[in-house]
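Here's the structure we're looking at; comments come further down.
Shown here: the complex without one of its protein chains, the others still in place.
Chains: A, B, C and D, in written order; residue numbering restarts at 1 for each.
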Amino acid sequence: MDLHTSILTIVTFLPAAGAVLLMVLPRNDRVIRWAALLISLLAFAFSLYLPAYFNSNAQDFQLQVTSQWIGQSIFYHLGVDGISMWLVLLTTFLVPLSVLISWKSIHDRVKEFFVLLLLLETAMIGVFLSLDLFLFYVFWEATLIPMALLIGMYGHERRIYAAVKFFLYTMVASVFMLAAIIWIYTQTHTFDYQAIRAMIAAGHLTAFTPAAMQWLFLGFFIAFAVKVPLFPFHTWLPDAHVEAPTAGSVLLAAVLLKMGTYGLLRFSVGLFPDQARHNATWINILAIIGIIYGALVALVQPNLKKLIAYSSVSHLGFVVLGIFTFTQAGADGAVYQMLNHGISTGALFMLAGMIYERKHTYELRRFGGLATPMPVYATFFLVAVLSSVGLPLLNGFVGEFLVLSGAAQSAPHGMIYATLATTGVIWSAAYLLWMYQKVFYGPMLHDDNKALPDLNGREQLSLWPLMAMALIMGVASPLWMKAIDPAVSQTLPAAGNATSTHSSAASLTGTPNGLQK
Amino acid sequence: MLHEILFLFFAAICVGGAINLVLQRHPINSALSLVVVMVSLAALYLLLGAEFVGAVQVIVYAGAIMVLFVFVIMLLNAGAEEQSQGSRIALLIGGPGVALLAGAIMWLVTHSDKTIGNVVVGSMVSTTGGDNTHQVARLLFKDFLLPFEVTSILILIAIMGAVVLASRKES
Amino acid sequence: MTEDLRLWLIPLLPLIGAAVNGLFGRRFKNRVVSAVALLFTAASFAKAVQAVLLAPHIGTGLPYQRMLPFNWLDAGTLHVPFGFYLDQLSSIMVLVVTGVGFLIHIYAVGYMAHEGGYYRFFAYLNLFMFFMLTLVLANNYLLMFVGWEGVGLASYLLIGFYFNKDSAANAGKKAFIVNRIGDFAFLLGMFLVIQKFGSLNFTAIFGLLKDVPAEAGWGLLTIIALLFLFGATGKSAQIPLYVWLPDAMEGPTPVSALIHAATMVTAGIYMIARSSAIFSRAPHALEVVAIIGGLTAIFAATMGLAQNDIKRVLAYSTVSQLGYMVMACGVAAYAAGIFHLMTHAFFKALLFLGAGSVIHAVGGEQDMRHMGGLRTKIPVTFWVMTIATFTIAGVPPLAGFFSKDEILWQTWNNSPALWVVGFITAGLTSFYMFRLWFMTFFGELRLKSHGHDSAHGHGSDHSDGVHESPWIMLAPLVVLAVLSIFGGLVGIPEALGGHNEIHHYLEPAITAPLAETRAGMAMEAAEHAGSTELAFAGLSVAVAALGFLMAWFFYYKRPELPQKVTAKINGLYLLVLNKYYVDEGYDRLLVKPLLWVSRHVLWLVVDQKLIDGAVNGAGGASQAVGGQLRRMQSGNLRSYAAWIAAGAAAVVAFMIWRGVHQ
Amino acid sequence: MISTIDYIRILPELVLSIFGIAVMMIDPLLGPKTSRKSIGVLALIGTLSTIAATLYQAVQLNADVAFSDPAWFGMVRVDSFSIFFHLLIAGISGLCILASLEYFDTQDMRGGEYYGLILFGTVGMVLMSCAIELVLIFIALEISSISTYILAGYRRRNASGVESAVKYFLLGSFATAFFLYGVAMIFGATGSTSVVSIAAALKDHGAGPLVYAAAALMLIGLGFKIAAAPFHVWTPDVYEGAPAPVVALMSTGPKAAAFAVLLRVLFSTGIPVRGWFWLVWITAALSMTLGNFGALRQNNVKRMLAYSSIAHAGYLLVAFAAYGISLPEQVDGMSAAIFYTAAYAAMNVGAFIVISHFAGKDERFVSIDDYAGLGRRSPLLAFTLTIFLLSLIGIPLTGGFLAKYYVFTAALRANLVWLSVIGLVNSAVAAYYYLRLIVVMYMREPSGEATAPERVAPSTAAALLLASIATVYLGTMPGNIQHLAEQGAKNLKIAATQSSAAAATPMNPKKN
Partner (left out) sequence: MVPLSWYLILSAILFCLGVSAFLLKRNIITIFMSIELMLNAVNLSFVAFANHLGKLSGHVFVFFVMVVAAAEAAVGLAIIIAVFRTRETLNVDRVNLLKL
């Protein structure tokens, strides 16, 4: 039972254990807050073990832990690769910040809040680490309850509508995934991801006819598409975001949506590469519609959070596009974009929450000229906006660029995809700067805004890590890519095909890196 | 031949009584119609060689149970039933349903040649000797001992139920 | 040790300055802030000078190229390093940027002395330097794009420096978004480059292109070139994306000088020149470049004619001059373009700074109709402005004359029609510049009532409030004036007895068009026509003189005349005054419809009604079904029995049917 | 003739009866005003003793396989199947008794007979699971039914309580008549009412239409008991009117017993699959759909759960259908059904215990709105109810999820893709109405007169704790129970083959 073999278990269940601890603690809000913060920091500390001991050269999942759970075929099987590792880290990284951001804004039923938050953390980490389809589904569904409760218990006016919509929408969609998982099980008698993948790839299973595979693909796809959310399954998202408490929004946008894109990459593409390719055209069209549509709708939102929510639709469109270009660059970029979106949109939601704490509204027309009373806030906000806009040297650009260049390389409509999707860089600048201007620039329209206090230490503390990450990830992407790249090429079985058409040119030059060093 | 005539006679009474049960509006009349049905059924049991059952039918069913019914009717002073129209479904759905059910079962019993033959008239000849009632008693207290004993629990429950439900004691 | 020039220090130093001021500047005194900003800029300038001087003597000489030991991007086969590249082209650029930048920093210390957000201003300014230097020193397109976008950001921040003014905020946003439209094309171009060459590295790409013949038709190179051109139109304010630049004058004047005249807006020209290997192999694209440049030049010049805001006149003049440079690139005279870029940087910065000094002098007034007669009141400013005006008008032997003349001459060789455009533009330029000169410095002082709402709210002890700027502002002006006078000497054409040093200096860095193309043939021709060139230089001087005379007549001799003339041709005048209603057109035809569709179609109908309606409708329908099903539960026992009986009948009938048909 | 071991084979029934009689005798000895809690405790001990007795049976069974030979002249068979259901039903009764202790105090009712009736009714239920002779099954069925009729009308001063009883009684008797008619027909067709002999006869002579009709009629009777559509119509009314603890019992206990009978009758007698397969298919689909959609608009919690119980019967029938057409050596359909019964019992009993506690005197607070703010007022109670509701939805880590999972695994393995999809979509729809209750508890502020429920009595707390432990246990560590269920299923299978009953030839429904 050394750390190496149990680290994934620890990382996954430490927050849940913490939640249990919180439950038995007395109802002293101060104690609860500190305990939650310490637990989440501890979880983050443990999760740092992953990158520290991660072997970027290994092809397989690492730090695997396997033990029989239910019956003969359901296993407790966790493992990490370059894709999931960073998503886990993103989760553990954001939860302490979510705790910080909820420090004062949650003052009623504090204990329940943090218990739910920590349970949610366990479920989210579990989703990323599960290598057993059954276990995966268990965690997948397990994220629903805490999130729905967070929205419904601590949200704003229409919180119940939003919570129920969130829950049902995702639930209905995941049911199809469950059907697909069970069907696979009945044919393969295993839930093991790698085993199933090998079996499908080998093509020996007679039951897996193309038609059946298509249905299976769709079963998984619908569940993930709703979670992403891909146009036109996105309407739960604005409602959920607008009503959710800040920490809920942060985790919803930063991590929960990634579960969808992660699932698309890991399962839809990983298990059914042929079907994924086969369906790529219309999925890419939906993704591009999402990019443009989300941006255009964001452009006319009168509500700060709704705007960010629609921007998520747009940004996640990039991720889906990247995955379904089947190019190394595109998928690399997609994974990177998942992380970026987590950082930048997480920051935006935190910032939105801070202004809500002061003004109790998200309506843009209630703001204006805030840069004068709140210069620090304005600066943080600006960095978040720029990261979201995709300014080079901030994180957003790297992912976006790779996705788009991947799209451009993908056959056969690559340049069309790329052209349409690249308009996204215009739209995102338009709506985000418009929003930024509405909030911070222009004359002070409301006198009560004059005395708004700037960010306090705790708030700055919760933002600094995000800002730092946005910058580091924008400058030093290879640190992350080193692990992502092999994992992606492992998951995209035929990624070589798409890039090989251009390798002639590349080989002519030699890799530019080699040429210059 | 006699058997056929007797059967038809009692069958006619049975059916007539049953129809009368439906047609009569006063519960007492319906109850009496049911007694008629039961008694003629007892006669049919005799025709089928089931003396013991026929006797019990008259004594327990027509005698005891129906008396209980009449007693309750009197107790509650139930008058002629009012022809309320509470349920259209009963006619719209139930009517065709009953017709279909009757048709299906009757078609079945007339067309199931494999298992259905003729009925032996009169007393059933036992294979092990002794008469019918003996045989029944042997079955009841040997093979069916457990059900027989278990019925005691049923009756206990019935007693408790009657006490619980009908007592005037305030709980 | 001398092997590594540490080029990365050049951009990094200003970044450190920006970081220091940005993070801690709020707690610094203004003095400290300016010290930090100036120190790092000066260091960067010094470093740049050292690098430019040393680079040719290191290893194989120019181009000098070094990567940082870690890449910026690694994904699959794509590797993008932090690589820095110094050749003749970037040498010029880096010197111009750091040099002019440093001067403008000095100027700004004086100009912004009394502004709020002083630290913020310098942080932004240093940040701009960082990005601009990254842009010009990058060794690959993507890193260049970093600078490209980054200067857009700095521009956004600086234009919107007075963010409490809606117009400033709007202008900043507009600049950024319009630039982004250009960036969109730049990105697409890069994707195609990756697709074709598998790399974004300049040397790699140009190496691969070495033996590639020019494209006859509209091939991939042409498309790449056109996309790059479109990118350049955004940054260098060419048609159709020039609209942001005039609005950008909302920013403080040093910003206008640095970003919107001297450096950032020339990024597009730099990029085209940098990509000359591609452009030269795409003759069709070159034609488009030339046409866009020419059109922009004349179009902007006409708009400059009617402007009354001193900075706007300069802004349109900048657009027009940028058009010149683009046109030069379009006729494959990249060196001429870069030469003009350099001289333009000197005199336009000077003009802007001078204008700033004027504005400073008159307490924030920018409308020339409310100026006049400042000649005596602010003599230093007047003299440097005069030098700048004569330079831009193309009066020999000032810098502008040589560079502009070089462009016109090259254009003539390539396309006489475009030369006509350029020639007329030269006349117009001369006219509106002297108009500015006369309106500002001559005649009566027409200041409006005192102490009106001033962005530069600092009081004045003079009776009329007009005062000369402090020396910290004037010193850079003088330096720039000197540069404007003598800067042209590096490019005196052979025809005028010079050696056109800059042309030869730049030659290795620039791929001349292949001989078989039209531009190529023109280049050949240009080499052998010394005497004609001389004649054309004369024509240029003449048209400049004509412009001067017209301006003198209308705005000095008969100042009441312009009003009468404009009244006569009111329609045309309004058209020009309102900049051909291009902004309004964009607004009506693009922005408004887009917003309307987004709001009233996409959001309110598609999103809320259709999609969400379908979702909620499914929920509602389920509820309705549930409601109907409930009616089965009427509460009536007989009904229940009927259901059971009917169900029983169905079950029995079904089973009998199954039993019979075995 | 009758040996000691035969008594051991009916030991649980004997124990229950003895305790029932004891309860009945002691009740009149207590004064009219005395609380009947002591009697309840006695009854509780009775159920615990029953569990002990069953475990003793299990020990015997382990020691000697011959213990599972038919006893009492072919009337009962004690095998792991019956032991599973004995434990389950006794457990349910025990929980309900535990929950009733407080309920009767709250309602100000004296319930001596109540406990007696539960014990006697339990005798009927457990007997149903081990009886292998239709006569005994019929009588046992009647015992359980009649006792629940009475229990349903236990609040006899309450109009709706009595109405519930009379509806249940009349419709129940009505359905029983159908069942009986079926028994008569199978007797006519095979000359026997013993499951074993019927199986033998069917194997030898094949099944004629009469057998099919008989199966249909018996299905109707049992379908009524398990509240399967279209024989479910009584459920909402009866559940709404009956006392909440009684609903806890009758929605699980007799249902489990009826399922046991269905398993025996359908799977051990060799009634041809091709006859009943489509019936079960349609009934399953109808039950799920009618149940779930009917529940969407309910505001009465008890009524809502009544509809939900219809739906759950549907899920269970899916397992039946799956078993029907799966390969002979596969028992996962049957074991899924058995497991489902257990999981459903745990979560539903739990939910009704909360409801009966919360309802207060005269069961005033049974509307969903009354639950507003429960999460704030009594977090633990709300939390427990949430566990049960989540389990009813089928959220992972609860028994309800694994139960559904087993059912649909069996169904998909049997290639019942469409039925599975209908079922899964239904379970998603169902999430809505369960969620509504959770939403109201946690997301709405307390309103109206529903005051904070008084302190939860220790007995109720214990019952809730047991139910929630069971629910979570079944959802996280189902290994043992699943193993038992599988064992029971195999046993049934073996019994069926041992008695030389022809296992129905499995066939693919698509071929028909």
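Operating definition for what follows: contacts are C-beta pairs under 8 Å (C-beta built on N, C-alpha and C of every residue); 3 or more make two chains touch, one makes a residue touch a chain.
Note that the coordinates shown come from a computational prediction; the quantities given were computed from them, not determined experimentally.
**Q** Since one chain is left out of the picture, which of the remaining chains does it touch in the full complex?
**A** So, taking every chain into account, the missing one touches B, C, D.
**Q** Among D:L16, D:A131 or D:I146, single out the residue that touches the unshown chain.
**A** Only one listed residue reaches the unshown chain, and that is D:I146.
**Q** Give the residue, chosen from D:N158, D:Q330, D:S367 or D:T476, that touches the chain omitted from the document.
**A** In the complete complex, the chain left out is touched by residue D:N158.
**Q** From the listed residues D:S68, D:T193 or D:N426, report the one that touches the chain absent from this view.
**A** Once the missing chain is taken into account, the touching residue is D:T193.
**Q** Tell me which stretches of subunit C touch the chain missing from the display.
**A** 630-631, 633-638, 641-642, 645
**Q** So which bits of subunit D touch the chain we can't see?
**A** With respect to the unshown chain, the touching residues of subunit D are 135, 138-139, 142, 146, 149-150, 153, 156-160, 162-167, 169-170, 173-174, 177, 180-181, 183-185, 187-188, 191-193, 236-238, 240-241.
**Q** In the complete complex, which positions of subunit B touch the hidden chain?
**A** Subunit B touches the chain not shown through residues 3-4, 7, 11, 14-15, 18-19, 21-22, 27, 30-31, 34, 37-38, 41, 44-45, 48-50, 52-53, 56-57, 60-61, 64-65, 68-69, 72-73, 75-76, 78, 81-87, 90-91, 94-95, 98, 101-102, 105-106, 109-110, 116-121, 124-127, 132, 135-136, 139-140, 143-144, 147-148, 151, 154-155, 157-159, 161-162, 164-166.
By definition in this document, only the chains that are shown with their structure count from here on.
**Q** Using mean CA coordinates as chain centres, what's the gap between subunit C and subunit D in Å?
**A** Inter-chain centre distance comes to 78 Å.
**Q** Taking the mean of the CA coordinates per chain, how far is subunit A from subunit B in Å?
**A** About 71 Å separates the centre of subunit A from that of subunit B.
**Q** Note the residues in subunit B that touch 2 or more other chains, in rising order.
**A** If we look for residues of subunit B contacting two or more partner chains, we find 104-105, 108, 111.
**Q** Give the residues of subunit D touching no fewer than two other chains, as numbers and ranges.
**A** 208-210, 213, 429, 432
**Q** Per the contact definition, I'd like the list of subunit D residues that touch subunit C in the complex.
**A** These residues of subunit D touch subunit C: 166-167, 170-171, 174-175, 178, 207-213, 215-217, 219-220, 224, 229-231, 233-234, 236-237, 272, 274-276, 278-279, 290, 293-298, 429, 432.
**Q** Enumerate the contact residues on subunit A facing subunit C in the complex.
**A** 165, 168-169, 232, 234-236, 293, 296-297, 299-301, 327-329, 332-333, 369, 371-372, 375, 379, 386, 391-393, 397-398, 401-402, 404-405, 408-409, 415, 418-419, 422-423, 425-426, 429-430, 433-434, 437, 440-444, 475-478, 481-482, 485, 489, 495, 499, 502-509, 511-513, 515-517
**Q** What residues on subunit C touch subunit B, complex-wise?
**A** Touching subunit B from subunit C are residues 634, 636, 638-639, 641-643, 645-650, 652-653, 656, 660.
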